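Below you'll find the structure I mean.
Only one protein chain is missing from this complex, and each of the others stays in its spot.
After this line comes subunit A, so read on.
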């Protein structure tokens, strides 16, 4: 099924707030081989000026995923998940994610392109905190492989 070109520019509703837990941050940090004490030890994080442990730079993907799920589940988008390959990824931060943050992601489809049999979708998730302030924008390009 071809990708719906009208998807470009679509903005999805904000996701349910995600509460960043200390143990989740530590679990994620260990899974990406993080050794920095600011990721793992609340005392070290406080000594560095943070309220609690700081999430690794790629942790935002956990929150972004909630917004990508909206896009992938939308029957109107026409995305066959079994054909999706992650093309590229970017995180642009205003500040790091810290345990205790209550985060919401709002996804915008910034681009839809066809490249021969393949399609490419770029999705930008703007992640904000409980006060509405920007924390990080997580941008993914997904490649949807054509039928072969």
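Everything that follows uses one rule, which is that a contact is a pair of C-beta atoms (placed from the backbone, for glycine too) under 8 Å apart; a residue touches a chain by one contact, two chains touch by 3 or more; residues count from 1.
Keep in mind that, in the parts below, contacts and distances are computed from a predicted model.
**Q** The hidden chain: which UniProt name fits, "MaoC/PaaZ C-terminal domain-containing protein", "Molybdopterin-dependent oxidoreductase", "Phenylalanine--tRNA ligase alpha subunit" or "Sugar ABC transporter ATP-binding protein"?
**A** UniProt lists the chain left out of the view as "MaoC/PaaZ C-terminal domain-containing protein".
**Q** Just to verify: which one of A:38, A:99 or A:112 makes contact with the chain not shown?
**A** Once the missing chain is taken into account, the touching residue is A:38.
**Q** Touching the absent chain in the whole complex: find that residue among A:78, A:96 or A:146.
**A** Only one listed residue reaches the unshown chain, and that is A:96.
**Q** Given the full complex, what residues of subunit A touch the hidden partner chain?
**A** Here the touching residues of subunit A are 24, 27-28, 30-39, 41, 43-44, 47-48, 50, 54-58, 61-62, 65, 82, 85-93, 95-96.
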